[in-house]
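The complex appears here without one of its protein chains, the remainder shown in place.
All chains are identified by letter, namely A, B, C, D and E, in their written order; residue positions are counted from 1 within each chain.
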Amino acid sequence: MGIEGYLIVSTLLFGIGAFGFMARRNAILMLISIELMFNAVNLSLVAFNAFLPPDENAGAVFALMIMAVAAAEVTVGLALVIAIIRTRQTAEVDQYSDLKG
Amino acid sequence: MSRSNSSTREPTTLDISSVLFFLLAAGVVGAGAAVVTLRNIIHCAVAMMICFGSLAGMYALLGAPIVAAAQVLIYLGAISVLILFAIMLTQAGDANLPAPFHRQVPIAVVVALAIIGLVGWAVVQTDWGLAAEAASAGVDAIATAIFTTYALPFEIISMLLLVAIIGAIFLARRPEEDERAS
Amino acid sequence: MTKLDPETRIPDPIELDAIEEARLRAAAGLAPIRSSTPEYAGFDQVGIPDRPPQTEREREVYSLEEGEMLINMGPQHPSTHGVMRLVVKVRGEIVVDIDPVLGYLHRGIEKLCENATYTTVLTYVDPMDYLATMHNEHAPAIAFEKLYGIRPPKRAEYIRALVVELERVSSHGLMMGFLALDMGGLTPILYAFINRDEIVDMQSAISGQRMLFNFFRVGGVNFDTNDEFLSRLGTWRGHVLKNIEMNERMITDNEIFRARTINMGTLSGADAISLGVTGPNLRASGVPFDVRKAHPYSIYHELEFDVITQQSGDSYARYLQRIAEIKQSIHLIDQIMDKMPHGPVQAQVPGIIRPKPGRAYAAIESPRGLYSVYSISDGGPNPYRFRMRDPSFISLQAMPKLMPGRLVADTMAIMASLDPVMGGVDK
Amino acid sequence: MDLLDDLVTLLPELILVALVLVIITVDLFLPRAEKWLLTPLTVAGLILAGAACFVVWDINETVYSGFYVVDDLSVFLKGATILTGILSALFAPAYLLVRRIPLGEFNMILVSALLGMCVLASSSDMITVFLGLELMTMPSYLLTGLHKTDRYSNEGALKYFLLGSFASAIVLFGVAWTYGLTGTTSVAGIASALDGEMSAGILVAMGFLTVGATFKIAAVPFHYWTPDAYQGAPTPITGFLSVGPKLGAFALLIRVFAEALEPLRADWLVIFLVLTVLTMTVGNVVALTQVNLKRMLAYSSIAHTGYIMAGLAAFANATDPGVAAQGIEAVLFYILGYAVMNIAAFAVVGMLQRDTTRFGGLNSFAGLATRAPWRAAAMAVLMLSLTGIPPTVGFFAKLYILLASVDAGLAWLAVIIVLNAALAAFYYLRVIVYMYMRDPEPEPAPIDTSPFGSVALALSVAGVIALGIFPGAVLRFLEESAASLF
Amino acid sequence: MDGFPLLSAIVFSPVIGALILLFVPGTNHRAVRWIALGAVLVSFALSLLLLGYDPAGSEFQFREDLPWIDAFGIRYTLGVDGLSVVLVMLTTLLSVVAIVYSWEPIQTKVKAYYATMLLLMVGMLGVFVALDLFLFYVFWEVSLFPMYFVIGIWGGPQRIYATVKFVLYTLVGSLLMLVAILAVVIAHAASGNSLTFSYEALRGFAYTDSLQALAFVAFFLAFAIKVPMWPLHTWLPDAHVEAPTAGSIILAGVLLKLGGYGFLRYNLPLLPDAAISFAPIIIGLAVIAIIYGGLVAMVQPDLKKLVAYSSVSHMGFVMLGTFVFNEQGLQGAIYQMISHGITTGALFLLVGVIYEQTHDRQIAHMGGLNARVPRYAAMFGLFTFASIGLPGLSGFVGEFLVILGAFRYNGLVAAAAMVVVIISAVYMLWMFQRVFFSVPSDWMRKWWPSLRDMNRTEWIALAPLAVLAVVLGVYPGPVLDMISVPVDRIIEAVNGAGLTGFGPLW
Partner (left out) sequence: MDFELLLGLGRFVLATTLLLLLTVPTAFVVIQMEMKIIAQMNLRFGPNRIGPKGIFQSTIHGFKVLAKEDTVPDQADRSTFTLAPWMVFMAAAMSMLVIPFAPGAIAADFNIGIVYFFAVLGLSVVGLLVAGWASYNKYSLLGGLRSAAQMVSYEIPLTLSIVGAVVLAGTLSFSELIAWQLDHGWLLMWQPIGLGIFYVSSLAEVNRTPFDMVEADSELVAGPFTEYSGMRFGFFFFAEYVALFIMSAILVSLFFGGWLAPWPFPAQLGGFAGTLYGIFWFFLKTYIFVFIAVWLRATLPRVRVDQLMGMAWKVLLPLALVNLFITAIAVVVFDL
């Protein structure tokens, strides 16, 4: 497969993630959607890395680092979700509307 | 570095890697779509794992086994578990709410399609001028790179993880447990 | 799997209770239980009892705060001793409160006894504390003798003391096994059963039964010792000590065992007294109370022994207390065998006795503590009122005191260290 | 081992790392009653780190295989960052302690965020840019949610987190494409690989980078999270959030847009101009209608973002390097000045929230001048500074931006800025009106009078005035910083 | 002028007073008042030294020049010409009057009040002596906010509305002016000059037409709002009505002059071409302001409002005089500014005297006061006539010169202006009649027994103004001498530019 195939998959995944983020109401699902987007980025990076002529592996290393960051991100995100559910009993972001101006 | 390079390529024969690519792509996209559309959040999480697993396959196909392994290790082994864990801690039963979607689904659809369309167009449009076949990212090379060239980013990540962990522990801990912890 | 439509579904009784409870709470001016909406997996509702709460205590246990849930440990659970149910209120894995729910083994023994003649009462009490059957017979036998006004022959008293001490060894040995088993140790219980098996063989040799011995009689015991019993007793002492030692080697200094028992379920002497806990559990908390010493019955005043106590009152202390008492019992058995007089084992008592109207009380030291019988006679052939105090029942009361703040995993470990027997609790 | 030789250039960062570890360790051993000691500890560490900035001044080296650049620009930003850190660390304890928010976690996370900003300031590679960004924002999420028993704090943090992560993903996608198109992640490499021509791929890359960066600096139309996050966060932390991450985000903008995408300057300028005007106008207009002071300041901070972006626009529109440098200088000065005044302003709001059950609305300011004349005076100075009234730093900062805009041929932008400033005056003055011209509420909430906060407030106000009267003190640094970009 | 920095001393001695106030306990009202008065008197005394100004000498005297912000070529440059001298003296004098008058009426937040007044003085004085555009702007803004506080804290019931309106109006103008200053500065620098904000350097530079036009509009807005020019005057009545008496004195006496001063100092010399092109429009607006102010004043039921609208009218005269671009007109404008400062300030003071006692200013509520407080009535009469422009009193000279200048510009304009003299006589005299000679209203009868005549502090405050109103009316020579050089420079600048000037923009 050429690079286009991978990029198209990556794009689709990114779009799906973005859709999920915008369309879903559940905080955890929104978080999952963001993870999908991160993964789309990773796929692009690894694909670029594989097909780019100067083989420095920057893409692959970057992808690895993004994974680590994503792990941290999920940790923090879920901690926040747990904290908010303690005070609100729901993970539906629609119902988080105390902050209004 | 020119378009002709790739356009004169032989029509792709259906080799094993192509078949695998299409299978995995179907897995990625299909499971991805399932993630954002299924109603039961645990099903979403499971679909997410399938999606991530397929992505690991793609990385392997792209000659980056170490990334694939990391994908399985981090995303399937750690992040998914964490997410499942959180789902169970927080919303064992919210799973089947009648309306899992925002009202602005149409907007989301439009935006997502716009992103896909725009980027997809750009993918096709761009003269990538790259190698026709995936090159392999050697494990040794990556390992060496991480500890020499990328030493600084690597250390930054360690700080990032430290603060994320401490912060997350603090946030997820019950308030009354704080009293005990200090 | 057929799921009914939520609209048309017939509400199940638990839900109805929840509704009823909400109504009651509202009537009592209490804040509604912030329990979840029905779709909250229903986890919270499972533990709500089959009726609305009727006491403050129930209200306290069954009202959940955010993040708490109720777990039913039992009546079907692999490690409850017998058939009992612990309603455990947990926050994560931390126990917030615990409510032992009783009655699954209730057979109305007291009532049965009141409808039986004095001599047959002793057959009914056997299955109460099924690990100390002889003890179950001992107290009513003494009570009825007091009521009827006779004393058993000396030899019978000695035989009685012999068999109950034997039984104490067996029962305490099993406690070691159960304690380990409830912490996941597979082997000690089997060694303990080997031990018990030998004792059961001896009991069978002397009484002809293996479990529900029906050995005691008003005014004596059923049989005198026989050769088989004596010969088994001769070899038994070595075996039992070896088995106990094997178990001790596996348990006593085991790092995991110690970590899970030391400072776990600590019961202070004062608390134990105020709860009415007796027996090894009380002595493990440092209170030197032993019925055999405090209110000697049978022939214990003739025997030399000290009241053994431990200081810390935790699970480990209760465990050590049992081991010490096993050794003490063996020592007592040696004394009994040395001093045992000759003579009859049964006084002359008619088949149906009609004591003069009056009342009698008898307490003995069972392996689980003070076991006593209180009987009123109206002059008829059967007791007008027959009441038994079972130490397991009292011990269980300590659970809500010991558990809060511990983990679910400690529930069974601490309960095993109190060593209750459900047959006795439920009667 | 050149990795070790380069260590000295990381001196401020190393001190921050050490400080994080020291805080964690000390926190473990301090009894509850003495937790306040963490504040002087942190401040001392930060001052040390700030002093270290002078050690690395004028080094101008690229180190660690091109991932890190220690130039004057980055050092200046680090200095400003550490300053915000010091102020925040001083302001926070009183507010946090009454709410039982542990100081150990707060200080540790705060210093981590500062570290992230320092990394971001020094990044010369997309990888470090991204990591710095995350190291900055992740602690920011945590700080926002630090008051975990508070519904507002939770909600603000979650919204901030979700949108922030979303933005991170978008930025990353842009970065990935930049990498794919240029074959490098290095800022300098990207700049040299781009020849200024647009193509579909570059459009995608730039588009995603722009949207993501816009999210991060909270420019309109991607600002939704800001008011919620700011209102939700514990108040002194809001002060930090409105400044620190913004500082970092502008460092990101400078690194990505002013350096990496410099060849495409003309292309992103247009978008930037639109965003600039939108941001300041929407920010101010919405701020007018706010009754909650935190929210008002949040929207005002959006407006200030617009002003700062104008400096970048001036940079992009300038043909003469000197003028372009002026744009960057203006940005830097504005950030510095804004940092001091905004943190202090939020701190005053926080001081009025000693009673945790009260709502920190504008009413709590009523009659402050009679209840706490010094604090009211300080707040008045800060409000005037935010409005841009001389002789305060706010005025000079705005002047700098205006000068850069006019100089770069964007006089119309300058006019829009001043009209916005006049609009802003309305709501800033309202605070003064409440403080000085209204009577206190019948039972006013107690005011926090902790020594740390008072000292920091006095320092900030002194700084606001001193920098307003004698801005020349920092101009030399600014010039050298901006010069290191060219 | 080397040696003693006289101007700095004048400008900043109130600051020193304010700083001393910081360390005085706020409860000690006596000490606070005396310290404030001392600071103002020092400033006033120093300003008297400006009489040493040489009307025939170089344009700017008593110069001080220090580097400030080198990077932008911003310097701390102070200097005065005749125009500045008279305005500085007017300011210091009125400040003394205001401080003295406040002696009794102000009883709340005394310390803050005096500190604010002192700061206000700094801003106003600074504007008059600054020769660096940046410095000028700083002082301009500094003068704004103390007044904001004075009205907002010690003002009447609607004070918040009034003060916010006042600030916002002024701020919009001044911010636009800031952009214009920057545009001018950068245009100057772009043609090879070094970056500088110096007034003297920027003056006389040939700015492009479009820049002049835009900058003129920006400057115009800033100054016209301050003056205030019709139709930007709406903040003024509100501010006056709500301000405490001393605030009104300063507001009318000095702050409005800042606008006029701005026109004379900056708009005309810096942007002469644009000034010429815009002059007809501005003159038209000025005439409207004169007539409108007068007519509206006529129907005001409130004394203070009446005086406020008369200010609009009088300041219209100033604008008219300024933009006819001839010697008489300009001299008249400046003279009118001074005269207006004195008479209107005094009128506000007098209104304040009655207001302090009755807490009411409705004309309809008064009546027959002449019988009860004759000395007060006499003083009121004096300033009423001075305001109308009765010959022999200060108002006459200014109005006369302006009308003279207007005649040289356009007869019709002059005619319109003259009509207004009549209108002003009508409303002022009518007011005087209603207040002092008609039958006392029922409402006034209630106060009748407790009504007192002017007391000592009021006399002290008013006396210098009365003296000046008369002296300036009969002996205008020294003042006219003083301002002749500046006026010449302005005319020179405008005429010189007029040769290369551009046509009307419209």
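The rule we apply is simple: a contact is a pair of C-beta atoms (placed from the backbone, for glycine too) under 8 Å apart; a residue touches a chain by one contact, two chains touch by 3 or more.
Keep in mind that what you see is a predicted model, and the values were worked out from it rather than measured.
S.K.: The chain left out touches which of the shown chains?
M.R.: Per the contact definition above, the missing chain touches B, C.
S.K.: For the chain that's not shown, point to the residue among C:185, C:220 or C:423 touching it.
M.R.: C:185
S.K.: Tell me which residue among C:83, C:101, C:150 or C:250 touches the hidden chain in the full complex.
M.R.: Once the missing chain is taken into account, the touching residue is C:250.
S.K.: Of the residues listed, C:259, C:307 or C:352, which one is in contact with the missing chain?
M.R.: Residue touching the chain left out of view: C:259.
S.K.: Sort through B:33, B:76, B:111 or B:151 and give me the one touching the missing partner chain.
M.R.: Candidates B:33, B:76, B:111 or B:151; residue touching the omitted chain: B:76.
S.K.: When the complex is taken as a whole, what residues of chain B touch the one chain not shown?
M.R.: 13-16, 19, 40, 42-43, 46, 49, 65-66, 69-70, 72-73, 76-78, 80-82, 84-85, 87-89, 92, 95, 139
S.K.: When the complex is taken as a whole, what residues of chain C touch the one chain not shown?
M.R.: Listed in rising order, the touching residues are 1, 3, 41-43, 46, 69, 71, 77-79, 93, 180-187, 190-191, 194, 250-251, 254, 256-257, 259-260, 407-413.
As a convention for this text, only the chains that are shown with their structure count from here on.
S.K.: Can you identify the chain nearest the overall CA centroid, using each chain's own CA centroid?
M.R.: That would be chain D.
S.K.: Looking at chain pairs B-D and A-D, which one is connected by more C-beta pairs in contact?
M.R.: The comparison resolves to A-D.
S.K.: Distance-wise, how many Å sit between the C-alpha centres of chain B and chain E, to the nearest whole number?
M.R.: Computed from C-alpha means, the inter-chain centre distance equals 70 Å.
S.K.: Using CA atom averages as chain centres, what separation in Å is found between chain D and chain E?
M.R.: Their C-alpha centroids are separated by 42 Å.
S.K.: Two or more other chains in contact with one residue: find those residues in chain B.
M.R.: In chain B, 94, 97, 119, 128, 150, 153, 157, 160, 164, 167-168, 170-171, 174 touch at least two other chains.
S.K.: Quick one: which bits of chain B touch chain D in the complex? Just the residue numbers, please.
M.R.: Touching chain D from chain B are residues 118-119, 121-122, 125-126, 128, 148-153, 156-157, 159-160, 162-164, 166-168, 170-171, 175, 178, 182.
S.K.: Taking the complex as given, what residues does chain D use to touch chain A?
M.R.: 126-127, 130-131, 134, 138, 141-142, 145, 148-152, 154-159, 161-162, 165-166, 168-170, 172-173, 175-177, 179-180, 183-185, 227-228, 231-232, 286, 289-292, 295, 299
S.K.: Which residues, counting only chain B, touch chain A once they are in their complex?
M.R.: 6, 9, 12, 17-18, 21, 25, 28-29, 32-33, 35-36, 41, 44-45, 48, 51-52, 55, 58-59, 61-64, 66-67, 70-71, 74-75, 78-79, 82-83, 85-87, 89-91, 94, 97, 99-102, 104-105, 107-109, 111-113, 115-116, 119-120, 123-124, 128, 130-132, 134-138, 141-142, 145-146, 150, 153-154, 157, 160-161, 164-165, 167-172, 174
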